[in-house]
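This structure is in structure tokens; I'll ask about it shortly.
The complex appears here without one of its protein chains, the remainder shown in place.
Note that the chains are named A and B in the order they appear, and that numbering of residues resets to 1 at the start of each chain.
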Amino acid sequence: MLYLVLEIDGECYGLNALSVTEVTPLVELEQIHEGPEFLAGLLNYRGRPVPVLDLRRMIKKKPCEKRYCTRIVIVEYPRTTKTLTLGLMAQKVVRSVRVTQEFSPMELRNAPYLGGAVVERGRILHCLTLEKILSPQQALEVFG
Amino acid sequence: MRVASSNWERKQKESQGYAIKNFLVDRSMSILVLGTLLTVFLLTTATREMTDQIVRDGALRQAQALVQTFQSMAFSSKPSSLQIQNMVSKVEQDLKGEGQGVRLITMPANPFERRDAQGSGPLDDFQRKALRQLNEGKVPSFCGLSEYKGEVSFRYAVLLSGPEESPGVDLLLEVVQPLGSVRADIKRQIYSGAGILLGLGGLGLWFLGAVFGRLKNLRDHRAASESILQEQVQQLLSFVSRAADGDLTSDVPFQGEDSVGMLASGLSVMINQLGELVWQSQLLSRQVVSSLSEFASSALRQESIVLEQSHRSSTLAKAAVTILDSSLSVESTMESMTVVAEYTATIAASGQAGLETMEWTMTQVTQSVERIQQRLTELNDRAGNIGGVVTTITRVADQTNLLSLNASIEAEKAGDYGLGFGVVAEEISRLADQTAVASLDIEEMVNEMQNAVAAGVESMKQLAEDVGMGVLHVQTAADQLTLIMYEVQQMVPKFEEVATEIRSQSLLADDMNETIQDLEGVARSSVDAIRESNHAINELKCLAMLMQGEVERFKVHQ
Partner (left out) sequence: MTTPGDKNCWRKIGVWGLESPRCELLELHLHCRNCAVFRNAGREQYNREIEIDYLKRRTEELAQPPKQVDKGRKESLMVFEAGARLALPCELFKEVMKSSPIYKVPHFKHPAFLGLVAHNGRLRLCCSLPVILGLDRQRESDFGFMVILEIQGELIVFPVSKLEGIRRYQASAIKPSLTSEREGLFSFSRGLLENNDVHLIDENKVLTSIKGALRPI
């Protein structure tokens, strides 16, 4: 399986390439002042407003820096009956990796989005579970 | 007859004794005459040289006085040529009585023209020499001994400025005093002294001759006289023989009215008179001896003076030679110094030329440095521009990377159909990374280049400063060298001046040396002459003493 590698402060998080719609470069986002902290803003994605999550903010409690390699991964977030387009902003998205072995299963209460880990080329790659990237409360904050 | 014969024999014997005496008297007379003549001759010769000296001094003084008079006459106001001519003729008239002469030679006023000028008629050696010395202007006047009109003359020359109406003319005034005329005066004096001496000697001789003539007559008469008279005659003979022996003090043994008595009395008178004469002769000869001694001693003094003079003149000659040598050596030193100074000037000139070239080069270097700085700045700007290109490359690499990501995702979605496309996507990703590395490399190279350029600019700035300082130093050095060169160039003519002066001095010393050598020669000949005269005087003294001895032999009443 091909995983898109999202690096946040040297840590690698893998996202299944099949769940990725597109990777876009970093652009200016429309700020939502009343929104939750982890929401970086709204992206004008080809004429459609897409909420963008700041993964660094969510994981490291620090906003992403504005760099060339900072990219927004457009995904289809599954929500009960339908999928919703969501942007995931990560500090460094420059490579994809093909993972052949199984992820060792992992279940963390504080980080439910981590679906396991695997060692790839000497580095640990965490598997991001897209469905659990937002806690129900967070999902409620974003999508209502 | 026997007696007569014995008497005759005695008479013969006596007459023989008289003959011997006569012979002695004759010889002493001739010696006296010869001695006197010799004395006169030697005195004349000796005095001749001495007189020259005296003449020279006297003539010099006289000539100087004359020239002074002339000068004071001539220069009290600028005279016309007619006035000058009048003055000359007046001076000539004044001098004519003393056997002197004045010559006035017209000369060009310019010393350089004068050098070859013949003036009013051909110049003789003395005039040429005088003119040469006077031309240099080193001596106010020139004097010396020289032949003039076949006579050794003392000559004195001065240069006078010419008459008012012809400014381009100078006058060479020459006073000539022939030594002969002066010498004649002194000679005359000496000759008169010698005449007196000769007269005295002659008188003495005449007396002696008369006495001995009378004695001879008596001897002739005695042969025919009476035997009676023989005793008387014997007595008289003894008296006479005593007198002949020189004792003129004894009285006549008898006196009488007869012929023998009269003879005796006459003889007595004669002996007395002779005694008186001899006494006077003795006195005279003593006087002669003493005066000769005096003369000899004064001659000796003179010899010593002349010797001293000769010594002094030889010392002077040595000094003159030393001066000549030293002036020659100074001259050669000056010449070499001139050469050195000229060489220095040449070197300084070439040094200055070198410095000018260096200065020019330095200026070129400064300009080059400025150009290089400009180029470096341009290079720096270009490098900065490359920075912009690097950004573009980075953007391209980033977009390529993004494209490769999306491509790989699409390929994954396409499943098995997308496998090949996935490989392409991976290649694109690789290319993107290579591009990024290229941009990194370029950036670093640009940074290195910019650093190098900055260092270059800095070192160029330093170089420019150094070169500026260099230019300043070179300019200072060039200025100093110019100054040195100017001074050396100023020095060279001075050296030449000094050299010329020394050359003229050496010429002067040369002339001086010559003159001193002349003087020395004269002194030496004076010494010789004085020695000769001394010798003659001594001989004369000896003769005089001999004569005195002879005369003193006679005993006379005081």
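Following the convention adopted for this analysis, a contact is a pair of C-beta atoms (placed from the backbone, for glycine too) under 8 Å apart; a residue touches a chain by one contact, two chains touch by 3 or more.
Everything numeric in this text was worked out from a predicted model, so none of it was measured.
When the full complex is taken into account, the listed residue touching the unshown chain is B:Glu444, out of B:Glu147, B:Glu294, B:Asp381 or B:Glu444. Interface note: of B:Arg128, B:Arg301, B:Arg382 or B:Arg395, the residue touching the hidden chain in the full complex is B:Arg395.
Interface residues of subunit B with the unshown chain, by the touch rule above, are 391, 394-395, 397-398, 401, 430, 432-437, 439-441, 444. Seen across the whole complex, the unshown chain contacts subunit A at 24-28, 43-47, 65-70, 92, 94-95, 121.
Heads up, the rule we're going with is that only the chains that are shown with their structure count from here on.
Contact residues on subunit A toward subunit B in their complex (touch as defined above): 2, 4, 17-18, 20, 22-25, 68-69, 71, 93-96. Of all residues in subunit B, those touching subunit A in their complex are 394-395, 398-399, 401-402, 405-406, 408-409, 412-413, 422, 429.
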